[in-house]
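Left out: one protein chain. Kept in place: all the others.
Naming follows writing order (A and B), and every chain is counted from residue 1.
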Amino acid sequence: MGRNFGKGLIGLAICVAANMTVTGVGAQDQVFKFGINTPLSGPGAPWGTYHTRGMILAAEKINAEGGFVVAGQRYKVELITYDHKYSGPDAVANTKRLIFEDKVKYLSILGGGLVPACQAITEPNKVITFAYAYGGRSITNPENPFTFRAMPESLEGNAAAYPCVLKEHPEIKRVALINPDDDVGWAGSEDSRLVAGRLGLKVVANIFFDRATTDFYPIATKLIAAKPDMIDSSTSPAGSWALLCKALRELGYKGVLYQGSVMDVGVIVKTMGAEAAEGMYLSLTVAEPVTQAQKEVAKAYIAKWGEPFLPQILDYYHGLFYLTQAISKAGTFDTTVVSKVLEDLEFETTWGKSRFGGKRIYGIKRQVLWPFVISKIINGEGKVVAINEPPDWLE
Amino acid sequence: MAEVPYAQMLINGVSTGLLYVLTALGLTLAFGVMGIINFVHGELFMLGGYITFYAFERAGLNFFGCLALAVLVMAPVGALIEKVFYRPLRGHPLSVLVVAIGLSLFLVSFGYLAFGVQDRNMKIPFTGLSHIGGFMISNERLLTLGISLGLVICLYLFIRLTKTGRAMRAVAQDAEAAALVGVSIDRTFAVCMMLGSGLAAAAGGLVGALTVVNPSMGHASLFKAFIIIVLGGLGSIPGAIAGGLILGLIESFGTTLIAPEVASLLAFGLVIILLIVRPEGLFGHG
Partner (left out) sequence: MGERLAWRRAYIWAMLAFLLGMPLFVKSPYHLHVLIMVGLNTVLAASLALIVRTGQISFAHPAFMAIGAYTSTVLVTEVGLSYWLALVMACLAAGFVALLVGYPILRVKGAYFFLVTFAFLEIIRLIVTYFKHPFGGSRGLVRIPAPKIDLPGLLTVEFAVGGTHFYYLMIFLAVLSLFVLYRVEKGYYGRAFRAIAQNDTLAESLGINPMKCKLLAFVLGCFFAGLVGAFYAPYFTFINPRCFTLTTSILIIIYVIVGGMGRITGAVVGAVVLTILPEVLRATGYYEMMIFAVLLILVVMFLPDGLISLPSRVLSRGLSRGARIGSETS
């Protein structure tokens, strides 16, 4: 329990007492300020932790190598972090603070639903925003050219994962969708319907549940009555998904279970029991670092925060690297120039070759693409099934 | 949908409903006997859940023992809250409500800081399923159902048969008259809070075992408890029982037959109608 107080104090320290400067920034260095607008309390608080930790590790690595070079001058990365408590007005206030007080021109925000409100401020001010948020075309579109989606959404995950699942389970014809009843959930549902449609699957149910639900028996009963071969939830949080699946198995559901966003495998297995969870597909999720690059990140993480390593931080780890690469290549901090460079940049992330794409779907190349993983729960552990290149139609 | 699973919906509704009843009982008691809205009730539920969790996971005690521990710890906590925060404000229910809100806010934030944001699970050793006449229910659920029912019956008997129970009923009817015939208001209120907190703690432990334990679980359960006591009538135990079952059934049938959002609308719609037409609820006395 004392350890948790410690964690709470760490959360506080990350945010308030000193806008945490990352180790490695000395007094003489030129500084590149990068903003982080994330939920550190309230709903979504665990995600805020992944966000900040991923970026702290990245910034430290960059600074340890001497920073990055822009037009002959070395710059070190400094992170400025604010807690928006998943509240719209707070997110807007933080954005204003970052842009007008802290004078940042590059920032990241986590939280679907909050991004459009912040875009109303960042876009006219030409501030490049890395959006870690679900929301599909409402966030990523040609009217918001300075917003880059820095992580895959369930559309990308499902597009890569569905064919893989269908190969192992060719009997799947009917899919039931279940997602939380908010903008994130609706986006996830749209994504799944798009992918299912392309693959000729029939969507037999499309249910939305209140995020606060803990008793899933009525919903499970409804889902089972629709007789699906596979139940897909692209955006449910791990806890809710686990409870739902537990209810499904208890009520006799024998079909395939599929989840489309990054989550904590341990929570699922613990809540449902390893036996009930057997064979569940988890897109975009890994239980352990897979590639060599990821194992290095895990080592750095454990050195700083101890066990266990949270693979969820990986998505947030990559952003600063390709951003600083793009700025170096552009030779200037001018965001219009840098966004053109970013758009066409080819870079490496811990998953392999990456780039921005999505022109066909979103109308503009602002969706980050890299090889997408799909895992499966086998014997109570998450095991990687495949790492797939994103299909062409996502480019 | 081919065959409509009515039997399953019924058992879903009843099993959830009984758990709701357990949560709402303490709240309705507090209102009936003490005349206050014990807004901190949700957090007593939450703390009960955490005590059960830590005792079970860290100390490895038997699950029933953990529940008992939660009750034994939270009951005096409830009495303490009454003594320190509510007693000085006795006679001013709005002030008590506001203080209770303050306590609730404090405890939720404290919960996040002390226990962390992650959901916690308890793997209680009652696995397997039971088939009962056409529907399925997990043994876990069956167990919590049994415990809830048992506790509700115990409470009912306590109120009906014991001297303190009678004192509580007397105070609920007319506090002044009860005081005049020698009933100790302080003692009665303390017992009332202890019962309420104990029940809340047990409910927290049971719900936590079935689902998850997290610092905001109290808020959600308080919400439902409010709906139930409005439906059933503030201060009425049979009302709380009826209200809880009704809510459970509305949610079950509404969700499965139509959609989850509709279930909430129905429940609240019923609440609003009752508040306008019969604010004392189905069983309450205005």
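One rule holds for everything that comes next: a residue touches a chain if its C-beta (ideal position, glycine included) is under 8 Å from a C-beta of that chain, and two chains touch if they have at least 3 such contacts.
Please read all numbers here as calculations on a predicted model, not as lab measurements.
Student: Shown chains touched by the missing chain?
Tutor: Touch partners of the hidden chain, whole complex considered, are A, B.
Student: Considering the whole complex, which of A:Ala117, A:Leu166, A:Ala226 or A:Ala386 touches the chain not shown?
Tutor: That would be A:Ala117, which touches the missing chain.
Student: In the complete complex, the non-displayed chain touches which residues of chain B?
Tutor: With respect to the unshown chain, the touching residues of chain B are 31, 35-37, 85, 88-89, 92-95, 97-99, 101-106, 108-110, 112-113, 226, 230, 234, 261-262, 264-265, 268-269, 271-272, 275-276, 279.
Student: Since one chain isn't shown, list which residues of chain A touch it in the complete complex.
Tutor: Residues in contact with the chain left out: 8, 11-12, 15-16, 40-42, 82-83, 85-89, 92-93, 96-97, 99-101, 113, 116-117, 120-121, 124, 138, 181-183, 185-186.
Here is the rule we use: only the chains that are shown with their structure count from here on.
Student: Please report how many Å separate the Cα centroid of chain A from that of chain B, as a whole number.
Tutor: Between these chains, centre-to-centre, one finds 37 Å.
Student: Under the touch definition given earlier, write down the residues of chain B that touch chain A in their complex.
Tutor: For chain B paired with chain A, touching residues are 1-5, 8-9, 12-13, 15-16, 54, 112-119, 121, 123, 127, 129, 136-138, 207, 211-212, 214, 217, 220, 251-257, 259-261, 263-264.
Student: Sort out for me which residues of chain A touch chain B in the complex.
Tutor: Against chain B, the touching part of chain A is residues 1, 4-5, 7-8, 41, 45-46, 49, 181, 207-210, 212-215, 217-219, 221-222, 224-227, 238-239, 243, 250-252, 267, 270-271, 273.
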